[in-house]
Every structure is written in structure tokens, then in C-alpha cells.
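Let me give you the structure first, and then I'll get to my questions.
What you see is the complex with one protein chain gone and the rest in place.
Let's turn to chain A:
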Amino acid sequence: MNERVKRLRQESLDTQAHIDMARAKSMTATYEKYEGSVSIPELRALVLKEYFSTKELYLGEGELIVGEKGDGPQAAPTFPELCCHTSEDMHVMNDRELINFKVKNADYAYQEQEIIPFWEKRSIRKKILSNMTPAWKDCYEAGLFTEFMEQRGPGHTVGSAKIYEKGFLDYQADIDAAIANLDYLNDKEALDKKSELLGMRIACEAVMILGERYRELALTMAAKETDEKRKEELLQIAKNCEVVPAHKPQTYWQAIQMYWFVHLGVTTELNPWDAYSPGRLDQHLIPFYKEDAKAGRLDDEQALELLECLWVKFNNQPAPPKVGITLKESSTYTDFANINTGGITPDGENGVNEVSYLILDCMDEMKLLQPSSNVQISRKTPTKFLKRACEISRKGWGQPAFYNTEAIVQELLNAGKSLADARCGGTSGCVETGAFGNEAYILTGYFNIPKILELTLNNGFDTVSGKQLGLKLGSAPDYKSYEELFAAFKKQIEYFVEVKITGSNMIEEIYAHYMPAPFLSIITNDCIARGRDYNAGGARYNTKYIQGVGIGTITDSLAAIKYNVFDEKKFSMEELIAAMKDNFEGHERILNLVRNKSPKYGNDDDYADDIMKSVFKMYHDTVTGRPNMTGGFYRINMLPTTCHVYFGEVMMASPNGRLAHTPVSEGISPEKGADTFGPTAVVKSASKMDHLQTGGTLLNQKFTPSVVAGEEGLTQMANLVRTYFNMDGHHIQFNVIDRQTLLDAQAKPEEYKDLIVRVAGYSDHFRNLSKALQDEIINRTEQAFN
């Protein structure tokens, strides 16, 4: 990393995240000026245009890629049209210990006097909450599911090669042609389409104005610059901004700048989930890289530096501030712009190229949480690339994660995409599969599967919220067989899925009507051709997801009941319920039996894994294929972000010995401490799930540094990934644990039964070692890779 990047990186890390009200002010003024006199899509585009025309520009010292959403690094504009923060919210965001956003003193008053009076009743959040059914509201408040769109816009989407193939002047020409082709004689939607297309046209202007303003700024700064080298850079930045975003990029540098302008457009227009992402960046940049290299304009050092400057830009953007339940489900600054490196080319050949390796070097040097830098591993991926990725991953900061290209392609084909679109797809957000540039794949919220068993055992009554949330199908002792219990559980799941979807369908309509995203629509196929907005079904594919959470906890809970109550008759259902009610206090025998002596998911044990499969299939069948409001279907994926913690908070003790209000299992990983046979068993269990029927699954594998140390450890880590992917696993990431985790494991051995450590020719479970030896290993852990 050179000095420039080092400084920019440090600045990004050191700057405090803060609320920036400029966008909210400009937007409110735009509404006051235009609302009622123009169509909604045009109004939305004018919001972007006005802001980009007037916002304070930031061009930091030494920057090579330019543009910020707000006044500089770590600025977080607010979006009161979606979620109008109360005064209390503003204070909470400023004061809370984690994920805080500093608020300027004057802005509290501005929020209270200007923003709240104007937006309080108009915000999407208000519209959503006032339209939801009482059942939906009760379930939402009780933590049966979450709702993504109550504070942030629909997003989860990713750019394609399209961004580098045309400039926004070209898009304007496409839009004009589409307007000219509108069929007012036969198409009853023609007028709506016209409004939408006009909105897109204005949105093109908006981003071009931003580019032009940066060109002027760079020129002005160059004129004053005394350092010759920097002067030259500023002149080049001005030249870049003369080309992009109005025209298609001509160089590698311009291609990156083009992406960044698009990124700013998408994430300033609305605050979509998972921001936006260049997706298959290595595939998009390679033609520019090759051309520049041939012309002698670019060497690898410069190519890497530009990537690193882009990485800094991503890291400068904290996720939009969240409050309430939405904060709990995604408690992080990370905004999940997820870059997929490797994979295959549009022709289906090995996609690893020079830029792929540079991206790996970039993530290794930068060690930033954002962007989420990941790799796609195909059967065709060279082992050298896989091992280089493992080498970075085992350093223990969580990146890169590994995605299975063949699984992604099959998942997309299975969901009705063309082969060409599938090959250009990948994963975004955490692990979500999408046809990049062609699909609106909207996550609608997490679904608390273990909580539904809790309600099933209690005649649909929720003791935590004190409400009858579910169907009255009977209580635990009424179920005389496991099959009876499972049938009731299934009915409850179906009921809650319908409650959830009832709300989601209304929310979709609310966004389609009130909150179009004309800028995002320009760059998503086929919104222009269809004259429809991204939020109204304009994309080529429109998919909605409900993310299942807690498969480990639910599997182990059902297994504990089936095994102990029905099969082995170790205790009765009444005894189990009594123990759970007391949070297992005074019921140590039962706790020991369910926690330590029952079949568990994650051990390649068919007893438990068959239960996992049955729950997965039932959840899948209940959700998948239901129509949504934008012409597509509902599907499932299995991931939690941080929602497993929140879902656990709203739950009493579980039949598997999970104590009240503690987290449920995350992703498709086993329950904490449930897997005791090492990574191959975990991977085997996880692969019994039908990943190809999902839109993504998330598996976390914990390692102590010693297990992945050395050439041997690295090779076998790579083999583990390959084997999981041969079995159609979708994603795996490695958590190489640190000293703190080991200290925790020493204090709470029951939660870390899966932890294996290796010492000089010998491996053992950490919990089995004497305290003195544990101490020794803890002291050694830090040095493993340094």
C-alpha cells in the first residue's frame, strides 16, 4: 500500500460517522417547489437533480476517484421520505454506544422544526405502518418476522457490464426512443410509462451535472495546485469527468470513476438495502486493463492503487442510520456492497484474470469491512486463485467469503433466468443470488422459525408479548406423536408466512406508487424498454425473498423432542415444558440430555439432518412460488445478518437447551457448540439442505489458527471449500478465531464444544484441555500468522 492509499484509508477509518442533513433539506425544498405539478417519478428524479446541482462537493487531498454522497467521508444523509426520524431517534443515534452517528446541534432543531412537520405523515414508514393488518403488527412487534422496507428502500441489486458500455447521454437517447414509441392508442399504461421515462431522463441529467461539477472543481483546484504531480492528477480527474458519466469510459481509471458516479446516483436517490455494488468487477474491468496496458498507460501498481482508492470510497459510506427493530436485524455500519471476484465469464469459461488477482491483493492490503470482498469459486477456477483467497481468509478478518459459481448458476436457472443472465450473476448483500443488472431481488424480512415452534407448543400464545399470535391448534401435551407436532408446526408456519406476505404485498404497492427509483431503473434491464420503474416490476426478473433464520436451533429443538420424548422416552413432554418454563433451572438432567446427549445438526448425523431437511422443505414449499405484486415470485434464502440475536431475544428457552433470550443459530450454521465432529461433518450436514432451491445460504466455519496454519492447513482449507462446493454448497466463510474468543471459550466451554485446537502433531477439543494448556494456547494464538 503506498503513502497516498495509507493516508486515505486511515482517514476513512478515523472519521466519525455523522448525520448530514443537506440532502433532506434539498429534498424538502424540491417537494415544496414541485409536488403536485409534476408526476411522482419526475418529482423523485428532480430530488436527485436538485441535490446533485447544489450539494457541497468533496474532493479530498490525494483522491483519485471522486464523489461523496454527503459532505465527505463517513457522512450519512437521511431519507425522511422513507423514515422520518423522531427527535428521540436523533438523540439515540447520536448517543448510542455502538453504530452511532453524530448529530450537529443545529440539526436537532432543524429536524424538529422543518423535517418532522413536513415528513412525519408522508413518510413511507408511516404509510406502511398505518396500512398493516393488526395480525401483521402484533407479529412484527413480537419478533416473528422483520420488515426490510420500513426504513430503507428496496435494493439488493448489483451493476452489470452495462454500466461500462454506455454513457448517460446514450441512455437519454434510449429513453427518448422509448418515449417516442409509446402506444397511446392501445396501451392503457402509456401515460404512466411516459412519466416514468421522463423521470429517468431527468435522473440522467442529475448524474451528468454531478460529473460536470466535479470536472469544474478539479480544474479550479488544478489551477491553484502548486505540486506539479498533484496538478497533473487533478487535470486527469477533470478529463475523466469530461468523459464519464456522460459518455462511456475509455480507460480503466474512467471505468472505475464511472462505476462510482453510478453508485452515488443509486445510493443518493434512495437508501436501498445493500447499497449498490459493481458485482463482477474483475470481469468488467479486464477489457480496460488490457487496453490500457497495451497502450502503456497503466501498470499493475497503478491498477492496484486505483482499486484501493475505490475501496476507500466504499468504506467512506456507512450504512444509512437505522433505528428500532431494523437496527436490531442489521446492527452494523457495513452496507454490504459485495464484490464477487473470479467465477466464470459470460461464455462459461474460467473468469479469473489479472484484475482478479489484483483485487485479492487489494483486499489483503486494505483489510476493510467495506466493500465486502469475496470470491466466486467455480470448478474451472485455478487452485492457485483459491489458495490465494484461503491465504487471505485465514488471517481471520472474515474476508473473502467463498461462493460457489455452479450453485449460483443453477439457482438462477432454477428460478427461471436465462443461462446468459445466470452466468453474469452472482451474490450480493450477504449471500443473495441475483442476476446482476437484470433483476430486482428484494429481501422482505427475516422469519423467526424457532419462535414458531415455541408458539406451536403453546397453543399459538406468545408468553413474551402476552398475545395470542398463532392458531389455536393445541398445546405441547396434546401432540401424541412427533408427526402430530410437526403437522401443527407446519400449519402455524403457513399461517405466519401468509401474515408476512399480506404485509409485504401492500408494501410493494406502496413503493411502486409513491417511491419509484428512476435512476436505478436506468441501469437495470429492462426498465427503459418496459417504461416501468425498478420498484414497480420494471426489471427483467422480479423476485421477493423471505429469509429463514434459526435452522440449527429449530432442528436441534425438534430432534431433542423426537429423540427424548417420543423415541427414547427419557422424559415426558410435560417435564420438558416445565423445564423450559423455568429456563432449565432445577432441571439439570433434562438440560444435560437435550444439550449434550441428543442428536444435533452439524454432525453429519442423519437423525438430526433429516429433521433439518423436513423443516427446510416445509418452509421452502410454503413460500416458494407464491406470486408477488411485481410479476414475479416469492422465494427463500437462509441468512441472518445480526437478526439471530434479536430473534433469540424475543424467545423463551428452546427444547434443545438454548436458554431464554439468547441468540438462535445463525445462517445455516449449527447451533453454538452443537457440532462436535469438525468441519467436514458440518459441511456434510449443511450440504443435505437443497441449496439450489434457495436464493442463498450462509455457512460460517470457525477455525483456530493452528488448524489452518502452514501449507498443509492451507491446502486442506482449499480442499474443504472444493468439496463443499462439489456437494452444491452455496457459500462458506471462515472465522479464524482470535485470542478473545479463546478466552471466552475458556470461560464458557459449553458454548464452544466445537472448537478444535492443534498442538504439535496432535489435535484436541479446546474444552478438553487443562486450564494451563488452554492458557498456553491462548498466548500463542496471536502470533500464528504474523
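Operating definition for what follows: contacts are C-beta pairs under 8 Å (C-beta built on N, C-alpha and C of every residue); 3 or more make two chains touch, one makes a residue touch a chain; residues count from 1.
Following the convention adopted for this analysis, contacts and distances are computed from a predicted model.
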* So which of "Branched-chain amino acid ABC transporter permease", "ABC-2 type transport system ATP-binding protein", "Glycyl-radical enzyme activating protein" or "SufD protein" is the UniProt name of the chain that got left out? -> "Glycyl-radical enzyme activating protein"
* Asked: Out of A:L720, A:V736 or A:L755, which touches the unshown chain?
  -> A:L720
* Structure fact -> Contacting the left-out chain: of A:R201, A:R595, A:R658 or A:K672, that is A:R595
* Structure fact -> Contact residues on chain A toward the hidden chain run 588-589, 591-593, 595-597, 604, 677-681, 684, 707, 712-713, 715-716, 719-720, 722-723, 726-727, 749-750, 756, 758-764, 768-773
